[in-house]
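Here the structure is laid out as C-alpha cells; the discussion comes afterwards.
Note that one protein chain of the assembly has been removed; the remaining protein chains are unaltered in position.
So that you can tell them apart, the chains are marked A and B in the order they are listed, and the count of residues begins at 1 in each.
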Amino acid sequence: MSSLGPTFGRGAMTNSWTDIRNTDLVLIMGGNAAEAHPCGFKWVTEAKAERGAKLMVVDPRFTRSAAVADHYAPIRPGSDVAFLSGVVNYLLSNDKIHKEYVRHYTNSAYLVKEGYAFDEGFFSGYDESKATYDRSSWEYEIGADGYAVRDMTLEHPRSVFQLMKKHFAPYTPEMVARVSGTPQDKFLKVCDWIASTANGERAMTIMYALGWTQHSHGAQNIRTAAMIQLLCGNIGIPGGGVNALRGHSNVQGITDVGTLTAAIPGYLALPTESEPTLESHLGKRTFKPLQANQTSYWQNYRKFYVSFLKSYFGAKATPENNFGYDWLPKLDVAYDCLRMFDLINQGKTTGLICQGFNPLMAIASSNKSAAGLAKLKFLVSIDPIETDTARFWENHGEFNDVDPAKIQTEVFMLPVTSFAEEAGSLTNSSRCISWKWQAADPYHDSRTDVVILADLFNRIRKLYETQGGKGAEPLMAVDWSYKDPAEPSADELLKELNGKALVDLKDASGKVTRQAGSQLASFGEMRDDGSTDGAMWIYTGVYGPAGNLSQRRDNADPSGLGVYGNWGFSWPANRRIQYNRASADPEGKPWSERKKFMFWNGERWTGPDVPDYVPTIPPSQATGPFIMNPEGVSRLWVRGLMADGPFPVHYEPFESPVTNPVYPKLKGNPAARVFERDRASFGNAKEFPIVATTYRLVEHFHYWTKGVHMNAVVQPEFFVEMSEQLAAEKGIKHGGWVRVWSKRGSVKGKAVVTKRLKPLTIDGKTVHTVGLPLNFGFIGVARKANPINGLTPPVGDANSQTPEYKAFLVNVEPIVGPVA
Amino acid sequence: MFPAIPNPTTEKSAAKFGEKDMIRRSASTITPPAKRQTEVAKLIDVSKCIGCKACQTACLEWNQLTEEVGVNVGVYDNPHDLTANSWTLMRYTEYENPESGNLEWLIRKDGCMHCEDPGCLKACPSPGAIVQYSNGIVDFVKENCIGCGYCVKGCPFNIPRISKADHKAYKCTLCSDRVAVGQGPACQKACPTQAIVFGTKDEMKAWAAKRIADLKSRGFDKAGLYDPPGVQGTHVMYVLHHADKPQLYAGLANNPRISPLVEAWKGVGKYAGLALIGLTAAAGVIHHILQGPNRVSKEDEENAEKLAGGKS
Partner (left out) sequence: MSAHDRDSGAHTRVPRYSGSARINHWIVAISFVLLLLSGLSLFHPSLFWLSALFGGGATVRWLHPWIGVVLVVGFIGLFIRFFAQNLPERTDWVWLARIRHVLSGNDEYLPEVGKYNAGQKFVFWSQSVLVAVMFVTGVGLWEPGLAYFESLFGFKATIDQLRAAALIHAAAAVLTITIWIVHVYAAIWVRGTFSAMTRGFVTGGWGWRHHRKWLRKEVDEGKVERQNVTPAE
C-alpha cells in the first residue's frame, strides 16, 4: 500500500472484485490469485468465459493460476522490477501508450527541478552511512505563481516523461532476459498484450499480492506496475486497476483501522517526535494544491484529525488542549515487526501481546524470533487457536528443538471467539465493508477480542486509578463511554468509526444540516473545530443517519458492470472504482463506448458509480481526476514520497545468485530496512547457489488450518518444489526427503519434483529455484514441519518494512527421512 | 455466469424422486416407470478448474466423511486415490504439449460418472444394492450392499471403493439427497470458479457448447465434451481442452465401456455357465435312465474271489 498511495493518492485496491469481470486482459504477477484468492478469482474466470478476456501469469512457478492462463512467462524471484521496467520501456519506445491519458491524468508533463541526478543505480541525495536518501532533489520545479511547472508537450528534458524515457531505456528485452531469465518471446508477448490495452478501448487489470510486497524493494514492484497501468490509461476505468489482493477476509479493515505502526485510523499519521504540537503535525500534511483549480483532498486533513481526536478523547478533547494531541504517543522510529523482534532479541522488551498473531511462524528468521521469545518475561496469545508461538517453549523434536527447562517466559493463552462466533464488520480487499452476524455460540469459555481488550483496558485503568503511575494521563483521558464498558458492542464501534455531529451543524446560511447527536453521512461533514467526531474518516457514511449500511445485501447491478452500489458500503463514500473520473476524457466524454463508466452529462458527473470527484465541477475547469493528490493527477514520478527513489530501479534481493546486471554497483536496495547486526546472517551465492521463494497453498489458510483435520487431509505435509533438472543434479528422488538450509536455518520436507519449475539462465548462469509452502508448523494435525521462516532473511522493504520472504538463497540435499 | 441454484426453503418438501423412479435395480428385474424424469447432469469444466479441492472438502463435509491425514508423496493429489471416504479427488497431470511447446497443468476432478449404462450395477450380485433413477443418478444402497467388490470390477472408471470399516461399497451419490430437494451437489455449490455446474443434461450440454467455443477461440481446436457413448453417455460430463485425448487427464478412459471381461462374466457367461451345469446334470440323468446303473455282477465277484483265492 505504500506504493499505490504515492502514485494514486490512496493505498488500496483501485477497483472492486466484481469489476474484474469487466476486464479484457488480466495480468497476475507477484501473486497467485487462483491459489490464494480462489473465490475472488472467479471474476477472472468470468471475464474469460463471458468477455473472452485473456489471462497472463508471470511467476517463478507454473502456478494454479497459470493452469488456467492463456500465457505463462517464467521469472526469477526478486526480478519483477526489471521485468516490469522492460514493459515500461517497451511501451515508451514503441509509443504504445494512451497519450491523452498520460498527458492529462499523470504528472508526465511536470518538470523536475534542477539538481536531480541518477547515476549507476543511485539517485541524488544518497547518504551511504545512514543508508537513506535526502529526497529534497526529487521535487518539482515550482513556478512564480506557486504552482508546479508543466510542459504539456512532454518535450522538456526535465519533464517527467522525458526523464522516464531515459530512466527505463536500459531495460531492453535482452536485459530483461538477462536479469529475470524470461525468454524474450515470452516477455514480448506479455508486452504486446499489455500494449493492446493502451487505447481507452480495452482494459487490463493487474492482480498482485505478497509476491510483490514481500521484497526489500516490494513497494517498487507495485510502483512499476502502477506506472504501466497509467501509461495504458487503465486506472479509474472498469476492468482496469492495480488490485492488491489481501490475504485475510478483513486485512483491509485491519489496515484501515490503523494497525500500521506509524498510522492512526484512516491512514492519518501518528505524530513523530519532530511534531510536538498539533499545528506542527498538520502543517506538514495539509498539502496545498500544485495546480490552479485543484482541490487537494488533504486540505481536509485537519478536519479528519480533529474528529479523530474528538472520538478518542471525547469531551476531554478541547481546542485549548489541542484536542488531546499531546496525549498521543510521538514516534521516534517506526516499530514494525522486524524492529520489534530486534528489540525483543536485545532483551529490551518485557512482554508481548499477540492478538491473532503467530510471529514464530510469520516473522522472518524464526530462530531469531524463538530466541527473542525466550527472553520475554511474559507472552500473551489472544487467539482462537493454539499457535506455534504460544507453544514456542515446547520441545517438538527436531521441528522445535528447545529445552523447556531453560525458558522462563510465562505464557498466557486467552481463547478468543472465531469470526463466526461474533458480530462485526469485515472489509474486503476492494474496500467493501460487510456486516456479519453471529452465526454460532462461542466455543466453551472463549470471549470476543473486544471483551478481552476492554477487560484489559478497564483493569489497567483501574490499577492506575488506585495505585497511580507514570504517564497515566492519556489513559485516563480516553473516552470509554460505551453502554456496557466491559463489552462495547460491534455496532457501537462501527458508529464510532463513522462519527457524529456533536452540536447542530449549520451551513453558511445558518440552516441546520445535521442535528447534534446524529451520525454523519459523509466525511464532507467533518469539522475541525471539535463539533464532529469520527474515529476513521474513510469509513464515514457506513453508519450514517440511514443506519448501518454495511448490512445492505441488495445484489442488484443495474448497469451490468458489477457495481453493486447497495451491497454493503465501499469506502470512500461508497465508491466501487476509485479515481473513476479518469474513465472519461478531459472533456468529460467516455474514452470509448466500450469503456463507458462515469461521464459529464452537461450538468454533473454521472454514471453507475459514485463519482470520485466533486460531482458538479465541469470539465471546463480542468480539475484533475486524482483528487487526493495536490497535483490533481497521478504520479509517474513520486517525488519524495518513497524512501528508495522517485522511479523504480532494479535492485537485486539481499541474497542474490548474481551481481546486479543492470547496475553492478548496487547491492540490494540501498534504502532497505536492515539492521547492521543482521548483515552477518546473509548468505552468498557460493555457499547457497539456489534461489528460494515461499508461498501459500490453497488447501490451507496461513498457519491456522494445519490444526483443522479436513485441511490437513487435502494437504497433509510440508514439501519442497523443485525442477526435474535440480533433482537430477542433486540425486533427489520424487517424493523423497530433502533438507533445505540457508545461512539462518534448516528445514526438511518431501521433494515435489515438477515440470512446473524450470531452471533459468540469469546473466549467463543457470539458476535453480525451489518453492517452499509456508503453511506448516509443529502445532496442529497436519504433519509436523519446521517453520519455513527459519530460512528467510531479516531484511525489510524500504517503505513498508515488509520482510523479504519471496527471494533468498538456500542449498538443497537429499536426506534419509527424519524420525518424526 | 451459470444461473445460481436458489437456496432451498426451510420447509420440508417431498423428495423429487424416489423408488418409483428407479429404472434399474441390481440383480433384480423391475418395471421402469412409464415416464422418465428429466435427466440431470454435472458438468466439470476442466479448463476452469484451479484445483483448489473445495469440492473435495465439500464432499467430505456434506457426506460427513472422515478421511485420514496422509503424507506427501511428491504430488499435489491428496489423498492419493479415491477411498471409501473420499468420493471425489483432484488429479493433477503435468503435460508438455508437443504442439504448442507449452506446459499444461491438467487438473481433473475424479469421481463417479453416473453412467447411463452403469457397469457397477451390471456387476452387482446383490439385489437392490445399486439402483439407477430415471434422472440418471446411480446410487448405492448401503443396506443392500454385501461388500463383494464386484462393482469395483464392473466400473469402467475404477471408482467404487470398499470400506475397510464396514465392508460396504462407496462412491459419489451425485448428492442424490440434495438433488432430491432441488439442490445441486455439494461440490458444485462449493466450486469458486463454476468449473462445476449442475442442471439438466440438456442445459449442461448447451453450457458446454459455449465453453467449447471459448476454448476453440483460444487455440484448443480439439476442445470438446466428454459424454462417452460407450456407456451410453454419463450424468457427470467433462469439458476437456483435449477431448481427442482424454487419457491425458490422469488416465481418463479414452473410450470407456463396460469391460468385455465384465460383459462376458455378467452377461453371456452367467447364462452359458448355468446352462453348462444344467446340461451336465441332465446328461447324467438321461444317461442313467437310458443306461441304468453299472452294477458289479456275481460273475465279477466270483472272478475276484477266484483271483484272491488263487493267491491266498
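By our rule, a residue touches a chain if its C-beta (ideal position, glycine included) is under 8 Å from a C-beta of that chain, and two chains touch if they have at least 3 such contacts.
On a predicted model such as this, the values are computed, not experimentally measured, just so you know.
Chemist: Just list which of the chains on display the missing one touches.
Modeler: Even though it is not drawn, that chain still touches B.
Chemist: Please pick, from B:E96, B:D221, B:D244 or B:D300, the residue that touches the omitted chain in the full complex.
Modeler: B:D300
Chemist: Looking at the full complex, which residue from B:P8, B:P32, B:G219 or B:G284 touches the chain that isn't shown here?
Modeler: Only one of B:P8, B:P32, B:G219 or B:G284 touches the chain omitted from view, namely B:G284.
Chemist: By the contact criterion defined above, which parts of subunit B meet the unshown chain? Give residue numbers in ascending order.
Modeler: Interface with the chain not displayed, on the subunit B side: 27-28, 123, 125-127, 145-150, 152-153, 158, 162, 167, 259, 261-262, 264-265, 269-270, 272-274, 276-277, 280-281, 284, 287-288, 291-305, 307-309, 311-312.
By definition in this document, only the chains that are shown with their structure count from here on.
Chemist: In their complex, what parts of subunit B are in touch with subunit A?
Modeler: 1, 47-54, 56-57, 60-61, 66-76, 78-79, 94, 96, 102-107, 192-195, 210-211, 214, 217-218
Chemist: What does subunit A use to touch subunit B in their complex?
Modeler: 34-35, 38-39, 41-42, 45-46, 48-50, 52, 62, 64-68, 70, 72, 698-699, 709-719, 734-736, 749-756, 781-783
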